[in-house]
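Heads up, one of the protein chains got dropped from this complex, but the rest are sitting where they should.
== subunit A ==
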Amino acid sequence: MKDLLTIKDLSYKKNQKLILRDVNLSLKPGKIVALLGENGAGKTTLMRIIAGVAKNYKGSVTLKDTNDVAKRKSFLSFTDGLTGFSESTKIGDVVNFYVNIFNDFDENEFDELRKFMKLDPDMKLSQLSRGIREKLIIALNFARQADLYLLDEPFAGIDPMARKRIINSIILWKSEQSTILISDHFVDQIAALLDEVVVIKNNTVFAHKTADKIREEHKSIEEYYEGLYEGEDE
């Protein structure tokens, strides 16, 4: 099968500090992939580069055969924590913004997701708990008909019920051809969901393996991930 995303020899510095170097990564369509790594390893930076938000990197990022950043952005969905909105914005107004900006944003689909997530459109962003905010972000993402969804730590600091909802929404709403990249710094909560695991370590893609391969070697994904850090000081 043809690659959906191909990253070649990518390096990125910020304020002369090396964040990523020699990153090579290919993802196929239709997969659920975990992007793992410690805090500060560069997971968010890599997502921001793929999303076309972080610029001035070296190397190439190709999505659906194009290197063009504007085209790439139209093929993918990445929500940067809703940081662009003032905290007094109502959910309904965030949705209107999305309708205007993204041609592939489907309002009916969002409505289904909103009901599934039990979100009240009249609530303001300032009123949302961590879990509800994450549910909103996921609903906004999946209401778009994208080829690649970039979910940046959707499970950080949320309660188990919200997590269960989000996981079920992924199973229900992910289309057959779309790929989801989910970053997290621990893996056990989403392990059963994964097709592949990508680990960022030492400023690069240190490992990329399918979940089935890892388990065929009688390891859990968690053991595999922890094994990559063995013999290192905490």
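One rule holds in what follows: a residue touches a chain if its C-beta (ideal position, glycine included) is under 8 Å from a C-beta of that chain, and two chains touch if they have at least 3 such contacts; residues count from 1.
Here is the rule we go by: contacts and distances are computed from a predicted model.
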Problem set entry | Listed names "YdbS-like PH domain-containing protein", "Amino acid or sugar ABC transport system, permease protein", "Transcriptional regulator, GntR family" or "Iron-sulfur cluster assembly scaffold protein IscU", with the criterion being the UniProt name of the chain not displayed | "Transcriptional regulator, GntR family"
Exercise. Which is it among A:Asp3, A:Asp80, A:Asp111 or A:Asp195 that touches the chain not included here?
Worked result: A:Asp195
Seminar exercise, completed: Across the whole complex, the chain not displayed is touched by subunit A residues 30-32, 164, 167-168, 171-172, 174, 176, 188, 191-195, 211-212, 215-216, 218-223
